[in-house]
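For this view, one protein chain was removed and the others were kept in their places.
Chain IDs A, B and C follow the sequence of writing; residue 1 opens each chain.
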Amino acid sequence: MKALVYHGPGKRAWEEVPDPVIVEPTDAIVRIDVATICGTDLHILKGDVPETTPGTILGHEAVGTVVEVGSAVTTIEPGDQVLVSCITSCGRCRFCKEGHYGLCTGGGGWIFGHTIDGLQAELARVPFADTSVYKVPAGLTPEDVIFLADILPTAYEVGVLNGGIRPGDTVAVVGSGPIGLATIMTAKLFTPSKIIAIDLADARLEKALEFGADVGINNGTTDAVAKVMELTNGLGVDVAVEAVGVPETFELCTEIVRPGGRVANVGVHGHPATLHLETLWIRDVTITTGLVDTLTTPQLMRLIEEQRLDPAPFATHRFELAQTEEAYDVFAAAAETHALKVVLTAEPVAVLPEHEAVPEVALV
Amino acid sequence: MKALVYHGPGKRAWEEVPDPVIVEPTDAIVRIDVATICGTDLHILKGDVPETTPGTILGHEAVGTVVEVGSAVTTIEPGDQVLVSCITSCGRCRFCKEGHYGLCTGGGGWIFGHTIDGLQAELARVPFADTSVYKVPAGLTPEDVIFLADILPTAYEVGVLNGGIRPGDTVAVVGSGPIGLATIMTAKLFTPSKIIAIDLADARLEKALEFGADVGINNGTTDAVAKVMELTNGLGVDVAVEAVGVPETFELCTEIVRPGGRVANVGVHGHPATLHLETLWIRDVTITTGLVDTLTTPQLMRLIEEQRLDPAPFATHRFELAQTEEAYDVFAAAAETHALKVVLTAEPVAVLPEHEAVPEVALV
Amino acid sequence: MKALVYHGPGKRAWEEVPDPVIVEPTDAIVRIDVATICGTDLHILKGDVPETTPGTILGHEAVGTVVEVGSAVTTIEPGDQVLVSCITSCGRCRFCKEGHYGLCTGGGGWIFGHTIDGLQAELARVPFADTSVYKVPAGLTPEDVIFLADILPTAYEVGVLNGGIRPGDTVAVVGSGPIGLATIMTAKLFTPSKIIAIDLADARLEKALEFGADVGINNGTTDAVAKVMELTNGLGVDVAVEAVGVPETFELCTEIVRPGGRVANVGVHGHPATLHLETLWIRDVTITTGLVDTLTTPQLMRLIEEQRLDPAPFATHRFELAQTEEAYDVFAAAAETHALKVVLTAEPVAVLPEHEAVPEVALV
Partner (left out) sequence: MKALVYHGPGKRAWEEVPDPVIVEPTDAIVRIDVATICGTDLHILKGDVPETTPGTILGHEAVGTVVEVGSAVTTIEPGDQVLVSCITSCGRCRFCKEGHYGLCTGGGGWIFGHTIDGLQAELARVPFADTSVYKVPAGLTPEDVIFLADILPTAYEVGVLNGGIRPGDTVAVVGSGPIGLATIMTAKLFTPSKIIAIDLADARLEKALEFGADVGINNGTTDAVAKVMELTNGLGVDVAVEAVGVPETFELCTEIVRPGGRVANVGVHGHPATLHLETLWIRDVTITTGLVDTLTTPQLMRLIEEQRLDPAPFATHRFELAQTEEAYDVFAAAAETHALKVVLTAEPVAVLPEHEAVPEVALV
């Protein structure tokens, strides 16, 4: 089969590799119907994720059709179309039993395209299939559910649910990239009274307004703290969600949250932040961090099925699987291409793709 | 001043009574701007509420303008426009301090038009004003917030919050009268995937669909249990809200709720129900009852202010305060008049009222 | 091997049966070290549980040593000593993934000695072994943990946790049989300020006081409602736990619970109860039912390991497995023998058993 293989920092190739086979009785083999690319894949390609070794197939988000199952698999069978999620759950360890699949100590967690071969491929081996995949409901297409593989449950669980957003709350979402937009989209499930998007790029803030934010603040040109206080009668927001991953945005969240409020960190951080305990100790704040568990995937899938949640606006570009390398270029150049998420399909892309004018950009 | 006075079962009159005066330092006197009528007022008029004695002014829902405050009142002053709620909170007893104002043992709870003079009047004395009224935000009219006086927080707290409705849930609301409609409206704040309305009257079910229900089941002509099971793959609903107040509808709720689900009783009951513990003991159900606390009034007011919640569709008929008796007739004849809530205003009703063709109906 | 086989109402025998074998790759075979008998076993023997067919081996509580595992089993291996719990979890269905193992729709739930062969035997086949058994920590004996197989998690989850007991609460436990005593014992983990035991038998109430109740009320000779109100300044208890299973005791719970309080039903009911909604609708009560999930088994095991919980007082009688029939007689005659739980061991019972003077009693 063909797959997108990582060959060390800055190097990748869509190339022929051996077909995957059943190894454990709990495995399934899945033919990929649709996949996508995550910002984390770009980090791996930059060499930021040393545990991903050269030779690994990348990708942790896909929808596929089961072609074979191990002897212990009971809930899916060949022919079933399933969502294969970024998080694998062994179903047996303490953390999986408590719903914390992201912390799995039994061989799961984030493994696809990280510590085992991933999903940007024609076929994939899926460990712990019974506890890690989700059947696509009749009436939904692979593209309808592909963003449940990572971005939507991440935003919902780590941002919205950890943030404890309630109807009537004022919510700030710092960062209007794909994960910030997914936070805005899923925050609206709880009907906050106001969502404030904060970002450095006006183009991204416009996108945030399209996704449902009520106000956009460019914190490069505006004093975001002052503006938030003005919008909240000097109180601060009920919930601030960090969706960037740098110390400055985290610290901004702790400045704009009201006494008694919550800061939910979604961003992936590479550096420590300063926590101003000398002011925060008395302000009754709650700060959470987290990797997605995908525990809410069935709940979000029902919402898509019943048309309460529409992930379609994330799909800005479409490619065939064989064009995966081109798709990486487009996705990596999001500032120019305005890509949010690319859709990689096994089927030929009928509609003329929108990515013709990709500028010459270096791999970030 | 003039007020609507109860004179024993079946008797009421809009008549001259003495103006109210400050009695306690925590009192306020309020000039009524807008009031409304509740189904409970009809119960009192029928003589079903013996603790309400003849001579009592009726009504427990109003918006008014403060004209005088007692010496201990600090948070409102003459000229402020305030919502006066069905529930009074002393702010001092155990229950008030725990947010259970409806259970107040310090002189509050449901007192207006029940154990003290009520709000269908030109003026009213408001005990414990600091802890029992809510300023109307700039930009909102009295009519925008009048239904926060009872029906919206009742449906939201006792139905939606007690029911623990979450995004993606399937919810059944049994009863499509005003309180059932308010449950449907406020349930949507949590984006359930499906709301099933159940009622005996097709006209009310049509109204339920207008208010946001996805399916209506007439349980006079359809087997509601079978239909719910069909709609939920045989599982039952996540949450069933009882909004009628008779044993049959409560029992229906316990039949259609899924294992692990919740039944939230909102209806006012006069008779015991049968609880089928021989089947329910093993089904992990949670059943709640409750009187509204109005703890969420500020939260719901923010949602109206930010246009996330629109109570306007409840206001089916408008009258001047002096027409309160006529308004009672229209409201009591809801089956014919299709009245949901009537609005009684101190100002002349500019728009020609829609109630001209009120049929001759007896007081129920 | 030998096992206790059900042969229809009133008939059972400790007899030779074929050894169990691995059927599914997720199975394990366990040699029973210690087992016990549950009141439910007596119900089956009376013929009250029609889905248990003649020929079934009884029993759903045991500790054993793994002798063989299926090809998909990864977390235990031959030689491991494990608790085999009354509840089996497939780990794959919606309910198992939400921690509701008792509601398992994937082939688990309560199956041992019910729909498949049980644990009062020398050997047993254990389905879904990875997600259904718990390793016995080093330093603990089988008898230390045997009551985690059912009675302790049942009382803790369905009584104490569903009841939401908090430090300082006043708690009534209605019924002082084994499950009521286990509720008293595990309620104390949350340090209620007062536990009131209510039962018809003084002997059982004395036992309740030994297990940690502060007051005993014999509701055959005392007006329990009046006495509870006297003990709670007329308010009622914060939490009432039903641990009998008849309508009268359930209704008593709803009479003695305070406004805003909780009733947790643990009893197994065969008949409906009357729910006095005409008084309860306004009292803000929460009523829960439930079958145990055993989700808290690891938590309770840690408490035993660290000597915070001591189940030893439940073990009133000891027998060898081969004496299982005699043990049934003693357990069934609890009113005379004062048996709480009997311990059946594969090892010879070293200490002279206390059960010599068992009276001649009919099988109940």
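Everything that follows uses one rule, which is that contacts are C-beta pairs under 8 Å (C-beta built on N, C-alpha and C of every residue); 3 or more make two chains touch, one makes a residue touch a chain.
These figures come from a predicted structure and were not determined experimentally.
Enquirer: In the whole complex, not just what's shown, which of A:P50, A:P272 or A:P348 touches the removed chain?
Expert: A:P272
Enquirer: In the full complex, which of C:V228, C:L300 or C:V343 touches the chain missing from this view?
Expert: C:L300
Enquirer: Give me the chain B residues in contact with the hidden chain, please.
Expert: Given the touch definition above, chain B has residues 24-26, 70-72, 74-75, 90-94, 97-99, 106, 130-131, 295, 298 touching the missing chain.
Enquirer: Which residue numbers on chain C touch the omitted chain?
Expert: That gives, for chain C, the contact residues 166-168, 188-191, 193-194, 214, 299-300, 302-303, 305-306, 308-309.
Enquirer: By the contact criterion defined above, which parts of chain A meet the unshown chain? Give residue numbers in ascending order.
Expert: For chain A, the residues touching the absent chain are 95, 98, 100, 102-103, 245, 247, 250, 259-260, 265, 267-278, 280-291.
In this text, only the chains that are shown with their structure count from here on.
Enquirer: Classify the inter-chain contact topology: is it line, ring, star, complete, or other?
Expert: Per interface graph, the chains form a complete graph.
Enquirer: Two chains share more C-beta contact pairs than any other pair here; which two are they?
Expert: Highest contact count belongs to chains B-C.
Enquirer: What's the rotation angle, in degrees and to the nearest 5, for a C-alpha fit of chain A onto chain C?
Expert: In short, 180 degrees.
Enquirer: As a quick test, compute the distance in whole Å between the mean CA positions of chain B and chain C.
Expert: Measuring from centre to centre gives 44 Å for this pair.
Enquirer: Counting only residues that touch at least two other chains, what does the list for chain C look like?
Expert: 98
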